[in-house]
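Structure first, commentary second.
For this depiction, one protein chain was excluded, whereas all remaining protein chains were kept in their positions.
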Amino acid sequence: METIEPISGHKEKGGDEDRRDYTGIRDGAAVIKTVALRAWFGSLMALKGVDILIAAGAVTAIIGPSGCGKSTFIRTLNRMHEGVPGARVSGSVYFAGQDIYDPKVNPVMLRRRIGMVFQKPNPFPMMSVKDNVLAGIPLQGTRGSAGDDVLERSLRQAALWDEVKDVLDKPGTSLSGGQQQRLCIARALAIEPEILLMDEPCSALDPIATAKIEDLIHSLRGGITIIIVTHNMQQAARVSDYTAFFYMGELVEYCDTDTLFKSPHKTRTEDYITGRFG
Amino acid sequence: MRKKGIAQDLSFRAMDEKIEKAFKAIMALAVMVPFVILAVLLIDTAVDGLPRLGWDFLTGFPSRFAARAGILSPLAGSAILMILTAAIALPLGIGAAIYLEEYAGKNAVTAFIEINISNLAGVPSIIYGLLGLGLFVRFMNMGRSLLAGAATLSLMVLPMIIMAARESMRMVPGDLREAAYALGADKWTTIRKIVLPLSLPGILTGVILSLSRAIGETAPIITIGALTYVAFLPDSVMSPFTALPVQIFNWISRPQSDFHVNAAAGIIVLLVIMILMNSLAIALRYRLQRRID
Partner (left out) sequence: MDNRKPDLLQSRSLTERWISAALFACAAMSVAVTAGIIMVLFFETVEFFRQVPLSEFFFDTQWTPLFDQKHFGIWPLIAGTALTSFFAMIVAVPMGILIAIFLSEFAPERLRRILKPVLEVLAGVPTVVYGYFALTFVTPLLQGFIPELAGFNSLSPGLVMGIMITPIVASLSEDAIYSVPASLREGAIALGSNRLRAIRHVILPTAFSGIAASFILGISRAIGETMIVAIAAGQQPVLTLDPRVPIETMTAYIVQVSLGDTPHGTLEYNTIFAVGAMLFVMTLAFNLLALYLRRKLLKGAL
């Protein structure tokens, strides 16, 4: 096992150098807990041992410079990381009382409870708007048809209903980029996940479309746990309750969002949020 | 979709596992079937034909008696056909490829030529035979000669050669071209000194593979009127001729099974020639790859 090297060359402001978690979230309030989570691409270690507790019902933002492992991190939470050839994971992720990396756990079942939205909108091109929202039914092989109520509810949750209610039979790819991304969010919400992972969901969108997605994250707060990766610090500050700062595959600081952006505990974090590097 | 309140457990589902296993088995079967059939085909032919194969068979002329018949004249015919075909198709094919890769602008004419080439690749070989019959044998008065046969086969392999040549010219890194231009070389010099030498093994690979297709082609040769009984060696490109696959076809169509044995032996010779040509092509491709790496 590799030892986790402390980030060197920076004198910490606060006393305890090893402390990373300043959130005060306790085990009982967490929906996900990772222990010594490491991930590799071939021989490259992208995550170097992450321990974190994700608060149930909150919005947690993951920030950090590109290549810091933030996308890899959320892809380990629904076991999408291992789909990449050569990719490997060690350590534990606890969810629903299970270590999801236990061989008994079926990643397919896991993903029915943890939804995901990707960087670039990826509606299924051969499906209509409606079929895209309800794509989970054939893809999970669920018997019996979910009614129009699921369709409408999911689209309303995704703040898309009013815009698409008259074009439900048009191809999903005929929508604008921002609408496509909200369609993908509706698609993920339709399977009623307990957690929604969002991997830089606005990076391909213009500011107006981005604002709509941020509004929708606000409206979802409380009902569902959201973990959002973003390279945009203002976005993290706007939408999240807690923010985790990753650097070089390590969790540097994890704190409630206000404190992290106003008075971070670590010099590294301060350097990043004030734009001194990254 | 999921009933509210009842969280799904995370374990595997027996049914899904079974279906996936069954599907994998069916796929494995589908992948194996073609190989099994190829093996059966080769073994069947070898069992039929190997006893007949010998020096006499390779150096004999056709005969009314199956046991005395040989393949010297069709072998000679096929060899000359291949040489002539290469001589006609190679310059045409490489010329067209150079034009399309290096000179052609992105315009309607180019698009038309490209669609045309990909369509020609899908034209059945027997149609090329009819073209050869109408154009070379009749209109250009070549008669049922080796030259007419080679011209016909050349047109047939042209699309394949053009596509192979273009592909290997595309593998030459663009910065080498730019380096040559930056030294003040003109276009043709750049192509001649940089692009062609680097892509030549790839082009030759494509040419050899096309020729190995052509050598097994029967239909166009029959259509332009290759003879099925030739008891002499060709003395010029205007000679009437026969070719190996035509001779094989002739023997297969005889009702007597003795001739089927001859056909099997002929097939073995044909396949050996094709394997040799393909090995040569693969060796060349290997050399090319090493040079580019």
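Think of it as A and B in the order they're written, each chain with its own count starting at 1.
Just so we're on the same page, contacts are C-beta pairs under 8 Å (C-beta built on N, C-alpha and C of every residue); 3 or more make two chains touch, one makes a residue touch a chain.
Because the structure is a prediction, the values reported are computed rather than measured.
Colleague: Pick out which of A:115, A:201 or A:249 touches the chain that's been left out of the picture.
Modeller: Counting the whole complex, the residue in contact with the absent chain is A:115.
Colleague: Among B:84, B:117, B:194 or B:207, which residue is in touch with the absent chain?
Modeller: Considering the complete complex, B:117 is the one touching the chain left out.
Colleague: Looking at the full complex, which residue from B:20, B:178 or B:258 touches the chain that isn't shown here?
Modeller: B:20
Colleague: For the chain not shown, which residue from A:62, A:135 or A:213 touches it across the whole complex?
Modeller: With A:62, A:135 or A:213 as choices, the missing chain is touched by A:135.
Colleague: Footprint of the hidden chain on chain A, which residues?
Modeller: 78, 80, 83, 85, 108-113, 115-116, 118, 120, 122-127, 135-136, 138-141, 173, 184, 187-188, 191
Colleague: Footprint of the hidden chain on chain B, which residues?
Modeller: 16, 19-20, 23-24, 26-28, 30-31, 33-35, 37-38, 40-41, 44-45, 48, 91-96, 98-100, 103-104, 112-113, 115-120, 122-131, 133-135, 138-139, 155, 158-159, 162, 184, 186-188, 212-213, 215-219, 222-225, 228, 245, 248-249, 252-253, 260, 263-264, 267, 270-271, 274, 278
Rule of thumb we're sticking to: only the chains that are shown with their structure count from here on.
Colleague: With touch defined as at the start, can you tell me which chain B residues reach chain A in the complex?
Modeller: 1-2, 4, 7-13, 16
Colleague: Please give the residue numbers of chain A that touch chain B in the complex, ascending.
Modeller: Interface residues on the chain A side: 96, 98, 100, 104-106, 108-110, 112-113, 136-137, 140-142, 146, 150, 190-192, 194.
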